[in-house]
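All protein chains but one are shown at their positions in the complex.
And then subunit A:
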Amino acid sequence: MPIIDMEAKPVADTWIEGAILYRIAAEPLVVPFATLVELSPGELREARPIGVRVVTGTETDRLFAALDELELIVIEFPSFRDGRGFTLATTLRSKHHYMGDLRASGHILPDQFAALRACGFSTLETSTSHPPEQWLRALATGGTAERPTGPLLKRLLSQGDSRPRETLHLHIGDKEQG
């Protein structure tokens, strides 16, 4: 299914899912996590460009150890209600400083667009039940664009906030006195 970026724009996808054994050339290859675990560090380095598909709930220490060689990590959500993918993505980005492509796949909803982006995903694999146009619509209705609104605390904590802090303070206006 079509891959989109976090602006809901289509992304040319050159990654191929497959087994290393049958690899013809050095095409970008996505392997299951089980395959990754079997590769030695040397084999892994030789296999580049390589990505991995991880189903949430997998033992992740081996994944963290291999990050330097991985250009793509696909996190598969078994159900959109299974939020482990959000924590795994956050952990990869903020604790392990993973810089490659982080892709959400499986059962995900356009209603989760903003959350997926905030947790560090860079691309999404869409599905027949939720094709790209639904994600585009979610984006258009404020699903993911940086919101100018939000609770005060989040405005204060977000580092990209360029508004001077004075304007965030409350002015008890006429209406308040009512």
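The working rule: a contact is a pair of C-beta atoms (placed from the backbone, for glycine too) under 8 Å apart; a residue touches a chain by one contact, two chains touch by 3 or more; residues count from 1.
One rule holds for everything that comes next: contacts and distances are computed from a predicted model.
Participant: Unshown chain, UniProt name, "Nitrite reductase", "ATP-binding cassette domain-containing protein", "BNR/Asp-box repeat-containing protein" or "Cytochrome c"?
Facilitator: In UniProt, the chain excluded from the picture bears the name "Nitrite reductase".
Participant: Considering the complete complex, identify which of A:I20, A:A65 or A:L109 is in touch with the unshown chain.
Facilitator: Result: among the candidates, A:L109 touches the missing chain.
Participant: For the chain that's not shown, point to the residue among A:D5, A:D82 or A:E125 touching it.
Facilitator: A:D82
Participant: Out of A:V74, A:L102, A:C119 or A:L139, which touches the unshown chain?
Facilitator: A:C119
Participant: Identify the residues of subunit A touching the omitted chain, counting contacts across the whole complex.
Facilitator: 57, 80-84, 86-88, 90-91, 94-95, 109, 111, 114-119, 134, 141-143, 147-157, 165, 168-170, 172, 175-178
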